[in-house]
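Down below is the structure, laid out as structure tokens.
Just one protein chain is left out here, and the rest sit where they should.
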């Protein structure tokens, strides 16, 4: 049987089989080539995407919308759906799904509550893509991160990857670690004790025979890693401001850290960054975070075209 | 003379002659057929719609925008015009109309104040469509409701139609009853005393020889009706919370009520619903409210194409 995502929802990375992941990666690479060649694509001509954002996320929304437009499609959008009349009046997401299916061909939802994308998908007969549901999943970010690693390193298998920063609350690193586990990588998890990767996630990864080193020492991890994936340590997570101030300094990537790293280190970050990666580091050839952000467009083009059966 | 809406504003249902209503219905049916056949329409290619929403209404805005895009047109939008700079600085809607006429070919306005659409239309030389003006009119909702009744019942003439819920404050039921009065229907108006249909509306309908039964007994009405059009009883309309709690229960459609209804009852609701129609009722073949919402797209396509002279 041929692998296809036509008509499917994309709600969490665990639902994706290896062949489906490979299909997404290959399709994204093809679209990126077309973009670079200046080709005008019309795969989604006549199709409409709805972006329903119940919490703001400029980057995710704009990259989905750009992806749809680059495929010749069109977009309707609710940038601040929380204040929308329907949500304010107490409509269920199931009913919103019933509504939206007659307005568009694909929907992307971002919502602060875990499981929201699932509920919308149950109402809607059209494909629904999860653009981030609270502390739950952010599968399209994980897919563009995977794509970036493949592109920067030429492979994923056998790499040593450090995930650093707030590993407790970051849905990005949860989705990404689950996705990377398909590829036989080795992990360093670097976080303050209070923000360590949840035990159920490390347990689930180890059950899949993934080697994990947990440490609070970022310098030690990057000395052994091919990829450093930084995330932000958020002030509001700490009861004690002094504790925050101390830890914050421990998780800043500066030129000194980069010099002490394994040669060829690839630096990633889901952005926006504040000061956890210093601006001077941008000039390093391994600083891949802006290329990573740019990869959001071809990867989301691939997802949109695949679920619409228009790849 | 051939009936045409070209260049006309659509501000209230009373302005529409029978032939114009028929033209809208027929055009909508044609567009719905094209949508279902997967045809790509280009009637509005090169044209721009402006949606100016001074109060949020996700459903109305998105269905107009989807309609325009499905016709090959484009959209500019102010989703929260109340906070727009022009409105905040005290610009009149007349001046806004003068501005918008040079940016687009058709405009839809939603505004909390009665008469707003009229004021915008006076400034703008392009066609203006009223997307709901306060307690005033909501003509496009009434037209899609009429279209739904025709589609579900095959006819409108001679039907017995119950309008239930908050008949005092609901602009939807005001526009709809005025529109249905063209077709020789018979009405049940079912509402708590405090939320009864305004006397001037019932008087005006009776003057047009329309038979109306006013009652607070929903079960009695549905036993005699071909169509039940439910609306929401809003808590904030009641001074006494106990009174609200009592009445709310009296106007809930559940499977028991549906069983006691006249066979073949068509159930409608402008949506969003909260709990005035229970989810179990969705499975009933007469539950037409999601089809009704979907009909918003072809009916608005018809209106846009007709006023632009592109049907």
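A and B are the chain letters, set down in written order, and residue numbers restart from 1 in every chain.
Basically, a residue touches a chain if its C-beta (ideal position, glycine included) is under 8 Å from a C-beta of that chain, and two chains touch if they have at least 3 such contacts.
The shown structure was predicted, so the numbers you read here are calculated from the model rather than taken from an experiment.
For the options A:65, A:91 or A:119, the residue in contact with the chain missing from this view is A:65. Only one of A:154, A:241 or A:272 touches the chain withheld from this view, namely A:272.
In the full complex, subunit A touches the omitted chain through residues 40, 55-59, 62-63, 65-66, 69-70, 75, 79-80, 232, 271-274, 279, 290, 293-294, 296-297. In the full complex, the hidden chain is touched by subunit B at residues 45-46, 48, 50, 74, 76, 78-81, 83-91, 94-95, 98-104.
By definition in this document, only the chains that are shown with their structure count from here on.
The distance from the centre of subunit A to the centre of subunit B, with each centre set as the mean of the Cα atoms, comes to 40 Å.
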